[in-house]
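Pasting in a structure now, in structure tokens, and then I'll have a few things to ask.
One protein chain omitted, others in place.
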């Protein structure tokens, strides 16, 4: 019999649609002490930059209602060291490896992509465009359609690996961003990254995070993620890896119905290190309960194309 | 001795900085059965349009993690009826009345503003620009700086009442929006309105809300509201009425520190009909606990102007 | 002035599959509640309160009984509340059944699933007034049937299940023909059932108790409107309802 959880995406043949989200799983070593990583559909590695980065000062995380803020600041040993020490560790497991590509300049993104292109064990790239472009006044690559398209094109040229562009939700029009990167050659989309937020620490009377602002993640942002995937799905033809607040197999189904082809789980790993495998175990029963033969069978089924009654809230 | 909670804003001399948010308090009648509305700094009425509106089909609300989605659809009896039956009811209380102005065309906004201008008991207008502009393909007035500026200018011309423009958080760059409406003559800002979200109902396999999308409110969005107020405060000189997930007096202080001059409480009224008065009672003690002499004394005190270390989350 | 009520949970019992009976003690609420009204209950960890009908009232010991089905996170959390703890409640909310206006006569009560609870206190109240009460209660399957004996103690009661695993098989409307004449009917249940009931009994005066997703539960947020045939054009279920004259609303 065929595996009802299997999903085939550019560069990825997934035994199931569940993968840990970038930055919430490190390079897998710690969670490998909790379960066999071969159970995962794929693993998205923590962001890689051209050279080693120490990231932001601490505090780097804050708790919010049904969510959290983080401002890690892309701390990582650099793409070369990651390929030397982390990729081989993950390659020992029977799962797909997705490399999260970041940088401060287009040149840095291209260098990281080129370098990962040499790593046979890396199956695909996730392009993290939620970073400030230092050469253009620090405005995020991911909030400007032209910049996002340009960087997608350059990275595509630099690498033969399929490229999933990770969209930032901090935009007026997510559909325009999605179409721009699709036109620029993206093989898939990954959405959503965190929403920019802040918490002020009353005793010290200043922002709690040393970086002042941080990225909001967790259940709090799920309705925004579902809405954005639902809208984007109706305007692009490339697959979507959906994420944002997922904690349960039912919520995975909600993302599939909204149009995601696979999902990533981030913040929930901190609360429950076993959440990914627990979701994978429960997913078949949930699909059955709601009448779906397979993961693929559910993708986009929740979309009502009639928009006639969309109005002001 | 002077009232440490008093705040003076254009058109509003508030005995305290707390007011119920538009749409979460109707026209006050129901909550007047729970407490004396004269205790409130002000009351922001439910949105008014040029003519009676029946709003969206139901379901109109959905619960989310630490929040809710709503798609009421501006149901209201129309500005004339509101002035005839609702304003007089509220005028009997010793508090300020703010009218929330909405519409589908610039002409409708202008008509509503002109009409409220004739109502002596209305102290100020809150311009709800989170509505789709039917004449321009349904794109929200509040997501385009030029449209927002244009409508602000027109409404200012149509009315002598101070105008607080209510900003939509569904934008890439909230500071540009704020500057645009300030330049167009806004007397103050009100922020934030809801974030567009969606929930999919698994049993029926479609969006739960009849309107498909809805506005996300409640504690879930507080970090986004605080961040936007914090950013905007550093670039405008007009006062800010802050809102988004406030439930406690501590959270009111957080908004003040981020730069709000006063606050509105919305969703929390549904959980606790007495929340506004309870906050007002606790606020003096909270100000004292954290070393502030008055509400005004705390405004903007949490802002660190040094942004040198802002980076990618 | 109205206020939030703290209600003491004096008993929690499972009375059928996924169905819980909870007895709540509070003098003010129990002394003022009328059949058809509901409690708007704060559930720990949830943004919105949960509306639940008043299923029975005991004025002597100041208690109110609610019966609810655990369908989602809120009702599951509510079911886990321990005896002896307190619930934060708004209520009694809404307008109930017009018991006072009903003359002693034969009346028909038609309930479906979670629409059955409000009909029990109504049945008791009408019987006290000298009404001859006939009840038709619909459930999914045998396992979900509850309060059969309580209703039978008041008057003739027909049990209907979707799959025929207990009582008559089919829909509540299937048995209406077997029932003799009656002057008024009262119904509460899922929308499709209410539509069918109203259609079947279009020539009989009746009252329907409606359900809708709610925000405030007191009439302020306009979440729970239902289109009406009057000049206003709508009513709020939480405030003007949940009970309406059958011809008053557009289902």
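Chains: A, B and C, in written order; residue numbering restarts at 1 for each.
Following the convention adopted for this analysis, a residue touches a chain if its C-beta (ideal position, glycine included) is under 8 Å from a C-beta of that chain, and two chains touch if they have at least 3 such contacts.
Since the model is a prediction, treat every value here as computed from it, not as a measurement.
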Practice item. Could you tell which one of A:4, A:51 or A:75 touches the chain left off the display? Key: A:75
Study note, to complete from the structure: Only one of A:218, A:242, A:259 or A:302 touches the unshown chain, namely A:218
Review point. Of the listed residues A:9, A:24 or A:228, which contacts the missing chain in the full complex?
Key: A:24
Exercise for review: Go through chain A and note every residue touching the omitted chain.
Suggested key: 23-26, 29-31, 33-35, 46, 54-55, 58-64, 66-68, 70, 72, 75, 218-219, 267, 269-274
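Everything that follows uses one rule, which is that only the chains that are shown with their structure count from here on.
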**Study point:** Geometric centre: closest chain by C-alpha means
**Key:** B
Practice item. Would you identify the chain whose Cα-based centre sits farthest away from the centre of chain C? Key: A
Revision key, fill the gap. For the pair chain B and chain C, the C-alpha centroid-to-centroid distance in angstrom is 36
**Study point:** Interface hub residues of chain A, defined as touching at least two other chains
**Key:** none
Review point. Where in chain C do residues touch two or more other chains at once?
Key: none
